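A selection of the complex's chains, in situ.
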Amino acid sequence: MEPNIRNIAVLTSGGDAPGMNACIRAVVRTGIYHGKNMFGVMQGYQGLINNHIIPMNARSVSNILHLGGTILKTARCLEFKEDEGMEKAFKNLKEKEIDGLIVIGGDGTFTGAQRFGKKYGVNVMGIPGTIDNDLYGSDFTLGYDTAVNTIIEAIDKIRDTADSHDRLFFIEVMGRDSGCIALRTAVASGAEAVLLPEKETSLKDLIIKLKEGVNTKKSSSIVIVSEGNKYGGAWDIAKSVKRKFNHYDTKVTILGHLQRGGSPSGFDRILGSRLGFAAVNEMLKGATMQMVGLRGNEIKLTSLDVALHMHSYKLEDDLLEMTKVLSI
Amino acid sequence: MEPNIRNIAVLTSGGDAPGMNACIRAVVRTGIYHGKNMFGVMQGYQGLINNHIIPMNARSVSNILHLGGTILKTARCLEFKEDEGMEKAFKNLKEKEIDGLIVIGGDGTFTGAQRFGKKYGVNVMGIPGTIDNDLYGSDFTLGYDTAVNTIIEAIDKIRDTADSHDRLFFIEVMGRDSGCIALRTAVASGAEAVLLPEKETSLKDLIIKLKEGVNTKKSSSIVIVSEGNKYGGAWDIAKSVKRKFNHYDTKVTILGHLQRGGSPSGFDRILGSRLGFAAVNEMLKGATMQMVGLRGNEIKLTSLDVALHMHSYKLEDDLLEMTKVLSI
Amino acid sequence: MEPNIRNIAVLTSGGDAPGMNACIRAVVRTGIYHGKNMFGVMQGYQGLINNHIIPMNARSVSNILHLGGTILKTARCLEFKEDEGMEKAFKNLKEKEIDGLIVIGGDGTFTGAQRFGKKYGVNVMGIPGTIDNDLYGSDFTLGYDTAVNTIIEAIDKIRDTADSHDRLFFIEVMGRDSGCIALRTAVASGAEAVLLPEKETSLKDLIIKLKEGVNTKKSSSIVIVSEGNKYGGAWDIAKSVKRKFNHYDTKVTILGHLQRGGSPSGFDRILGSRLGFAAVNEMLKGATMQMVGLRGNEIKLTSLDVALHMHSYKLEDDLLEMTKVLSI
């Protein structure tokens, strides 16, 4: 039987990701299309607790599809991990008769949503929004594709100056636990090597690889370093390499927070729109405690339980092999 | 048993697409990595016939990963459809002892490759390279993702001026037989309506939709028109609409050939690299008369026969529905 | 003696141009900084007549610096050319006690402002905002620099596909009366030729030039056509050329309205900010009936009278010469 949901709230939580606004727009307009009252919660779970919940109409989400960041803002919220915080949040929802909650974020966000849904029986749907692409149940998370484009555009610029000066660059990209961004951007930028959190690369092998580049007359070399790499950040690695290999002038760039921003790519706008559209439709058909995700070219549901307990991204074997073969 | 292939040639044929250079680089370097001699054929099949075939080494494909177009150039070639043309092409390959041929292009390209491979027993592999995303056996063709990004960046710019002037814009995008580009860019740009070659949309419905936008106080409206639309191009449709609906100042933009160019997106660079890498590896393991494609997150083979005879892209139901629901 | 101005309104009129929002922000915040009440007029002079005038504070112009278009919208307004329209406009300003009016636009905008200022004694300042760069008294008009960047990015993309196919492209850019955009983008994109409204170029000479390119083995050729060219638009010229020169496959692209949009360049953001800042400061010091402009690296005033009656942009001799010399 379909639930009788009348009022739905949406929030973004955790790190912001490009495409979140496209997704918020889709959630709000799909709800309105079905005659529901829609609400936006500011600053993620903090706004639930602080009762910072605002009514939204179709015009509230005009002209946001193409903007980076999130108009609902986001925050990490310790208070929501406590019973007292959850209680306040529930009280606020109840007061406004909100019976559906859609959360956009990563696994921290889903953990909160799952506990909250279980405890209070609120209908809850999760949408994978994080640039890290590290959630089980969706081939891609919202924001990841844009982040890859942002990073390779930065590396293309750095390659210009690296080539002009015969330099070796160490470039640190995001991905504390997952090497997905590092591996993909290494392939996409033609990097000479990549250091990943999941994989031990000996400094010795790295130096051998760089020396091969010298022998084959490469005019510059670029090494992508995932921030979670075992040898420390890009600065530490650069220092260690420099001690033993000093053919090039060595430079370091930490790309930092610009990786999170920017107008979402077509891929992320479409993904955000599809996921937001599906999350509302599925909720109205009775789904709860589920994550919507993209698998192949189809939108599929995965229970939050499963999404949270399965290991997510596995480094693709062909991509790993390619980082060696294609940079000869 | 693995074939004893020593010399491999690669060509691009049909319309050019961003990511072709990334793919050429992957083909050449993967071959060299395995100790093969690699050749580039200029201007597609025309170069095979004219014996415009040049040896390539690892440095021949340096610094091309990020460039649009194709360094091997491309052309449509009627002569290769004739027996005489094919005969010349084979003679040239034989002379150079080239026993493997990798072609990057669309269905016209594959038709030629298949006939050629069958007739002369040359090992042939196909790589789907076309912005149209209309080939069976691969969720995405090379260049499509970049084209979508290029188009939505152009539409974002047009939206600026449309909003500032309360205008109605008709924007024509590529896709003579397939509405894939039009449908996806319509969702990604928040277009108010889209006209597709696969689907009859009555002008009456379109005008109703536009009037709704006026009622809900939209300050501008954008209609995406696929070049293959039944009502003719964007100019004809704009004229027909204007006769019956004249609320806004009406403008037309034909995006044209800029849709084909530009530095490939991360997605297309990775896709081109994976497909080129796989095409060589599979050929060396014995595959022939196959297309390499991406399905889900994996590289899969499809025989050229099947790829050419199956209907390819089907408009996604949720995307079609979304063009109505999300632009309220 | 300094005038006692308390309430200032700002409007944008004519074609929109990137950087107008940066300029509106500067006007509003500079006024507020000096303790004035600030107002925005919607849709240019039409909003003056329709009394669509809204109070603005510092937050009204938050997060607009980087956006294309104009948040105040713009329109062409015939009614303001009539005495009756002006009378209504003045009545509305008087009612709100607005004693200063700042207009951002081109020469049509300034003509209206000048008549209005003279007739009613309202303090009026003009800011040159148009992508055409055709106003006397400012080396650059707001939006022109961004438009050049937008156009060359489009041409770079077209060059990719032109090179890949050995094609001849005719690309039509904006500039009905002034060849400034065409000449500059021709130099900046390395076009083989350019057709300008100010200058007769014989088709014969154009064809000679294109043939030279064939002789020197150019793989593609690009001709920039200003929309105001004497031979008609790019389509007509392409047709005429094709009749007598058919070495390449010939294509035409009309860039159209995407030339007006997009996030303003650094140059236009700074220019818009400086001009808006200066317009308010100068008005408060007593200036009226003046245009603020950039000359060299300094902000200078020119009376609207002079700005409107002097011939503006003159094609630079060295740039004209360079279109011949540098494309050999």
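We call the chains A, B and C, going by the order they appear; numbering starts again at 1 in every chain.
In the analysis below, a residue touches a chain if its C-beta (ideal position, glycine included) is under 8 Å from a C-beta of that chain, and two chains touch if they have at least 3 such contacts.
Predicted model only: the values in this text are computed from it and were never measured.
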{"item": "Given 3 visible subunits, total identical subunits the whole complex contains", "value": "4"}
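Definition applied: only the chains that are shown with their structure count from here on.
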{"item": "Joint neighbours of chain B and chain A, given as chain labels", "value": "none"}
{"item": "Rounded Å distance, chain A centre to chain B centre (Cα mean)", "value": "28"}
{"item": "Chain A and chain C: spacing of chain centres that average the CA atoms, whole Å", "value": "39"}
{"item": "Chain centre separation (chain B, chain C; CA means) in Å", "value": "36"}
{"item": "Multi-chain contact residues (two or more partners), chain B", "value": "156, 159, 163"}
{"item": "Chain B contact footprint on chain A (complex, rising order)", "value": "25-26, 29-30, 32-33, 58-59, 62-63, 65-66, 139, 145, 148-149, 151-152, 156, 159, 163, 184-185, 187-190, 216-218, 263, 265-267, 269-270, 273-274, 277-278, 295-297, 299, 316, 318-319, 321-322, 325-328"}
{"item": "Chain B residues touching chain C - in the complex, by the definition given at the top", "value": "12, 15-16, 18, 67-70, 73-75, 150, 154, 156-166, 169, 219, 251-254, 256-258, 260-262"}
